[in-house]
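Left out: one protein chain. Kept in place: all the others.
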Amino acid sequence: MIQRLLRLILENNKTEDLEMLKVENLVVNYGVIQALKGISFEVNEGEVIALIGANGAGKTTTLQTISGMLSPNSGKVLLNDVDITTIPGHKIVSMGMAHVPEGRRVFPGLTVLENLKMGAYTRSNKTEIAKTLEQVYESFPRLKERQNQLAGTLSGGEQQMLAMGRALMSNPKIVLMDEPSMGLSPIYVDEIFKIIQSISDAGTTVLLVEQNAKKALAIADRAYVLETGNVVLSGDAKDLLNDDSIKKAYLGE
Amino acid sequence: MSLLEVSSLGISFGGLRAVDEFNLNIEKGELYGLIGPNGAGKTTVFNMLTGIYKPTDGKIFLDGKDITGKKTADINKAGIARTFQNIRLFGDQSVLDNVKIGLHNSFEYGTGTGILRLPKYFSVEKEMDKKALEILSVFGLDKEADVLASNLPYGKQRQLEIARALATNPSLLLLDEPAAGMNPNETKDLMNTIALIRKEFGVTILLIEHDMKLVSGICEKLTVLNFGRVLSQGETSTVLNDPEVIKAYLGE
Amino acid sequence: MAAMKNLNKSTQKLLTTIGIIIVLYLVVTIMEATGNLSSLMGGLMVPVCAFSLVAVGLNLCVGYLGELSLGHAGFMCVGAFTSAFFSKVFMNTIPDVPRFILAFIIGTAMAALFGFLIAIPVLRLSGDYLAIVTLAFGEIIKNVINTLYVGIDGNGIHFSIKDMLSLGMEPGGQVIVNGAQGVTGTPRQSTFLISVILLIVVLILTYNFVHSRTGRAVQAIRDNQIAAETVGLPITKYKLIAFTLSAAIAGLGGVLFAHNISSLQATTNTFGYNMSIMILVYVVLGGIGNFRGSVIATAVLYLLPELLRGMQNYRMLIYSVVLIVLMLFNWAPGILKWREKHGFTAAAVTQKFGKKKKEVQ
Amino acid sequence: GNSGNSTGSDNVDTSGELVWKIGGIGPVTGGAAQYGQGVENAIQLAVDEINAEGGINGYQIAFNFQDDEADAQKAVNAYNTLKDWGMQILEGTVTSGSCAAVSAETNNDRIFQLTPSASSTSVTEGNDNTFQICFSDPNQGTVSADYIADNNLGTKIGVIYDSSDPYSSGVYQNFALEAQAKGLEIVATESFTQDNKTDFTTQLNKCKSAGADLLFLPFYYQEGSVVLTQADQIGYDPVMFGVDGFDGLLGVENFDVSLAEGVYLLTPFAADATDDATKSFVSSYEEKFGGTPNQFAADAYDGVYILKEAIEAAGLTPDASNEEICDALIAQIQQVNYNGLTGENMTWNDAGEVSKAPKAVIIKDGGYVSAE
Partner (left out) sequence: MGFLTYLINGLSLGSVYAIIALGYTMVYGIAKMLNFAHGDVIMIGAYLVFMTMTGSGMPVVVSIVISIICCTALGMLIEKVAYKPLRKATNLAVLITAIGVSYFLQNMALLIFGSNPISFTSVITWQGITLAGGQLKITGVTIITIITCLIIMVALMWFVKNTKPGQAMRAVSEDRDAATLMGINVNGTISLTFAIGSGLAAIAGALLCSSYPVLTPYTGSMPGIKAFTAAVFGGIGSIPGALIGGLLLGIIENLAKAYISSQLADAIVFAVLIIVLLVKPTGILGKQTKEKV
């Protein structure tokens, strides 16, 4: 355990091109349905990685397996070289991972503010938390306006903002985002990608699942394309943006 | 006479005026878009149109009939069907059964007939199956008729929800963000489907959407909501070039 | 066609269930004819069928209507007492067979009536609130029956909810329902054959119901009430139909039960919440929405304590342990996964697994 | 703790020799377990004694006791289990509701049945093969009212009874009938149920404010101990009159017996009676099972000896068919005159009822004293 921690600390101190997250041969079944058929990829520290693919390709399943909400049938997930495949989800969070889940999953009976505080559950420094809260409110002024409203009564887009804000409250080193722009108005979609960019600029690693492939690829460093449970294509995001097959299949051009 | 006439509609939640002085006229056969920033009150308008919320002010007329404050089921019978922003399927039932439930009011036989399997049961069920598959095939879902609805991928669930709504044989179809969670190609397919169902089923459509490609691609008229009030209303191209709309909603 | 195959699959399941019941019936009958059936087993057949019926009724409510009822013993109680009352009153005036048939009709109809009346207020509630209200109704029925005195004499029928004295009967009058002492001397007309026929008929009818237009609507309401409303389903009507039907089936079980035993009392164990909960145990163990499972679970769990009689004082302790273990074996996701891996899966199990996320309560 | 665990198969004679197969039924689990366990233990005690002395007519007794959880259907199941075992005579069941269901069966199968404690008339009505050792409900109700009237124990009577219990409501009904006949004034009739037996203060308060100077309490000692405690708490001190269910009160572990001072009860049996029979019964019971035997146990113990006497008088042997045994015992038990723990000169009529004088006793200095 101590060794692991030591390693974690050591790894964290290194900087360039470090493999932060590594997924090896992941296979996940739902009953008889095989949702992931052995996918592998890696995310380096500080990168923004986009995961794109059609409906049902297995993007959500991938993110859920990484953050420990699902356990894979086989394969491995490594976070900073630590095998987290069998580590329970809540411990993964305290290792610095946050997850903006599909479908938002805000706590409907808690207020906006309580939801945000819940996001900082793993942290204890009150002043730091307050600082992060201010930053979140800055990014999402609507949340501040509504801080005492029950989250369950927020509009769809407002809930999406809350889910994002809540994940950021844990001050994560890596954040997984499942379609963060879904249901947001155009002006806010631009805004959200700016926010992702700034999160990344602040040094946080991002694994981004998006249907809005164009925007995602625009801010991503690299990208992987999933198709029915397999990685079918990967590469530099800018290259993919110009790839004809990608254009045809995912950019609607 | 317009198909849908809404005048001075308003609702409050506690101190929050979610929708205020909302007016809308939709002609038969139109494809109408309702857009606006997050939390502007679009879904709330849908909820009032379908009787899920009771409006505090205003009136709603469908085909000249006052349906304000009516029960949801009665409003559906009067001719309004809808989909939901957060998908609401009958998850534990097959795709086919989801559509057959939509057909519930168009095909009649009594509970007793069903329990005792009188001849009418067989004939009506057969017709229902036929009709349901017909609707499903419009969406290319007929091959998945057997699958449990909750096991469909997200995009297909959205389509199934539309199919189910159509099965109730509405004159007005409300779609709440039908393209959410779809990639541009899928959205393109959806646009075609929407155009197709308007033609095939002769329905008038009112939709909420944030995907501007879809909105500008198929909507003929638009209403923009902002803070619960109408910001702009009219032909799609005019509205989308309205500087107010650009400022509040579209961004540069 | 895919849809037809699906239909056939569940029809097949129904047919095999019926087949199994018929085979078991024949086996038991042959054993009895050849003197190989123990009295214990022989005596258990009718109660098992009666409780199976109640479990099927409750499963209709829990599995298809999606509402938890903790008061089904109350409907069984209504069916049992009204039919026993009827049979006793007309013991000497109507011949056996028509009287028995009428008893079934009356008991079932009364249970249905109670189900209907209770459903009107109850169905406005949901979840545990509904559960507690059904529990409350069951307890009210039990309490009232315990203080109910009904007698018959030359002047007709007398009622009281105080005591026998207040009936004010002529000498020679007959007390039929005697408060906590219940009804004794009901004619014992339930036979295994009748029970099996009823069970099969009910299984077929419930199957038909579930796969009919109304049944589909009921399930739609269970899955998503708001969506059901927006496709134009009259929620209250279908909830009422399903609940009433469910109560009627429980009442039918009650009639069968009452005419198999000559002494009927409404106690906590026989018709109180304990029994309601016991029946719920049958339903959940057998699989929510799985009628065959209900029948099997009822048979297993009802027979188990009887077969454990050899364990003497440890009997009920062992029973409770078996119950817990069976529940874990049938429901724990971890164990289900393990079973899948090692091939311990019946078709029913995979079906349950697929539904594991569904929360009925 | 106590546990009568030497039932059933232990006692079945495996050598193939003929034995008397006597069965018993009662609740040994569930809320009424204490009554069933007392009966089971006491029968076991008597059977062991008799077997040690050479059995009945030279044949040993095999005893098998089955649990019914005080549930009529379970009792029938228990009965069928015993039938499969080969039971010839049934001593049971303990509770009235179950007993009525089982009597219908034994009557049909022609098996002789003697119940230690099921007191309702529905047990014996129409069943010529069923006999009671305990007083019947009418008997107790009537005798109680008579006793109260004759001895002027009280003028204004309050009644609290268990309206969910056949025994309690049966005794109450007959008491009320006789009280009316004797001109006793019942000023308050209160009840409780098995689901509602935590708190009697309201019932007690109502009796108190109705001015009742005597409380008639026809139910079991478990609730009895609570009623006495709570009456004391509210400072209400009328004459308390229990029936045979109150027997056992002094045996409740840790019960403050001073609360029971002056309580009348109808009992045929007192665990601290000084006669040799009682003393030896109580001491062997305590030695073997722990805990003080109650009246149920005493009735059950007597039952075995009554059976012995009747069988011996009829000269039966175990090879007789059940029907023969049944018929012979029906005839013979009406000739028996038995002196046991629970009564002197006990005799039976053809309705199955016992005739033994219920003794009113009063609790004094933590012990029973004959009230006469």
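Lettered A, B, C and D in written order, each chain numbered from 1.
As a working rule, contacts are C-beta pairs under 8 Å (C-beta built on N, C-alpha and C of every residue); 3 or more make two chains touch, one makes a residue touch a chain.
For clarity, every value in this text was computed on a predicted model and none was experimentally measured.
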Of the residues D:108, D:151, D:180 or D:198, which one touches the chain left out of the display?
-> D:198
Identify the residue among A:53, A:72 or A:101 that touches the chain left out of the display.
-> A:101
Given the contact definition stated above, which residue among A:170, A:185 or A:205 touches the chain not shown here?
-> A:170
Residues on subunit C that touch the omitted chain in the whole complex?
-> 62, 68, 121, 124-126, 128-129, 132-133, 135-137, 139-140, 143-144, 146-147, 161-162, 226, 273, 277, 280-281, 284-285, 288, 313-314, 316-317, 319-321, 323-324, 327-328, 330-335, 356, 358-361
In the full complex, subunit A touches the hidden chain through residues 67-69, 88-91, 93-94, 98-99, 101, 105-110, 114, 117-119, 121-122, 152-154, 166-167, 170
The missing chain sits against subunit D at residues 1-3, 28-31, 33-34, 37, 163, 190-199, 201-203, 205-206, 209, 221-223, 225-226, 229, 233-235, 251-256, 290-291
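Heads up, the rule we're going with is that only the chains that are shown with their structure count from here on.
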Contact tally winner between A-B and C-D is C-D
Average the CA atoms of each chain to get its centre, and name the chain whose centre is farthest from that of subunit A.
-> D
Which chain wins if you rank chains by how close their C-alpha centre is to the centre of all protein C-alpha atoms?
-> C
Give, as an integer number of Å, the spacing between the C-alpha centres of subunit D and subunit C.
-> 34
Interchain centroid distance [CA atoms averaged], subunit B/subunit D, Å | 73
Touching two or more other chains - residue numbers and ranges from subunit D = none
Mark out which residues of subunit A touch at least two other chains, giving numbers and ranges.
-> none
What does subunit C use to touch subunit B in their complex?
-> 1-3, 5-6, 205, 208-209, 211-217, 219-220, 222-224, 226-235, 241, 354-355, 358
Sort out for me which residues of subunit B touch subunit C in the complex.
-> 50-52, 71-74, 76-77, 81-82, 84, 88-94, 96-97, 100-102, 104-105, 107, 109, 111, 113-117, 121, 124-125, 128-129, 133, 143, 145-146, 148, 151, 164-165, 167-168
Within their complex, state which residues of subunit B touch subunit A.
-> 13, 16, 35-40, 43, 85-86, 151-156, 177, 180-188, 210, 212-213, 248-251
